[in-house]
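Showing chain A:
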Amino acid sequence: MRLDFSSEKPIYLQLAEAIEDDILKGIYEEESQVASTTELAVTLRINPATAGKGLNLLVDEKILYKKRGVGMFVSVGAREMILKKRREGFYQSFVVKLLEEARKLNIPVEEVIAMIERGRGK
Partner candidate 1 sequence: MSRILKVAKWQLYDARKAVFLFYLVIASVLALITILNVLYGDGPGKMGGVDVNEVVFCFVLGLNSYTGAFKFTQANSITRRSLFAATLVSFAGIAAFMTLASIIVGTILKSIMPYEGMMMQLYRIEARPTQFIWGFALNTFAIFLGWMITMVYYRSSRLQKTLVSLSPAFLIMGLIYLNNRTGGRLGAALIRAMRKALGFADMINPNPLVAVFSFFVAAACCAALGFLLIRRAPIRS
Partner candidate 2 sequence: MSTIAIKGICKDYGTTRALDNIDLEIEPDKIYGLLGRNGAGKTTLLNLITNRIFPTAGEIAIDGESVVENDRALSKVFYMTEANLYPPGLRVREVLGWSKEFYPGFDMPYALWLCEQFGLKTGKRVKELSTGYGSIMKAIVALASNAPIVVFDEPVLGLDANHRQMFYRALIANYSQHPKTIIISSHLIEEIAEVLEEVIIIKDGSIVLKQSVEELLGQAYTVSGEAAQVDSYLAGRKFAGGEELGKFKAVTVLGVLTEGDRALAQKLDVELSRVELQKLFISLTNS
């Protein structure tokens, strides 16, 4: 888990997304325990309140749940929730950017589509 301290995206958001990535990758399985606020804060060298904010964001979205006295756990169905959320953002985060970059490099849209086909073939 690595945070980009120069990105203008708030740290707690980056942390939440990094945990979501780990869930998607299977590093955190459903019903398994996530690192505690303390562990995250110490490892990433950030203020525990920030770490807590990131975790609480995921709790609010029901991706994580709190077991009192024990810690934070990955909810059942978390993967699905994250995938759904990401899919909705896919267009903005990737497609729009892809087209912008292509335009910058003067690559016509048809060539982009051809590239996608080429990639799909692999």
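Selection criteria: all candidates are chains of the complex that A comes from, given by their letters.
Note that a residue touches a chain if its C-beta (ideal position, glycine included) is under 8 Å from a C-beta of that chain, and two chains touch if they have at least 3 such contacts; residues count from 1.
None of the values given here were measured: they were computed from a predicted structure.
Within the complex, chain A makes contact with only one of the listed candidates (1 or 2), namely 2. Every residue of chain A that touches candidate 2 in the complex is listed here, in rising order: 5-8, 10-11, 37-38, 41-42, 44-50, 97, 100, 104.
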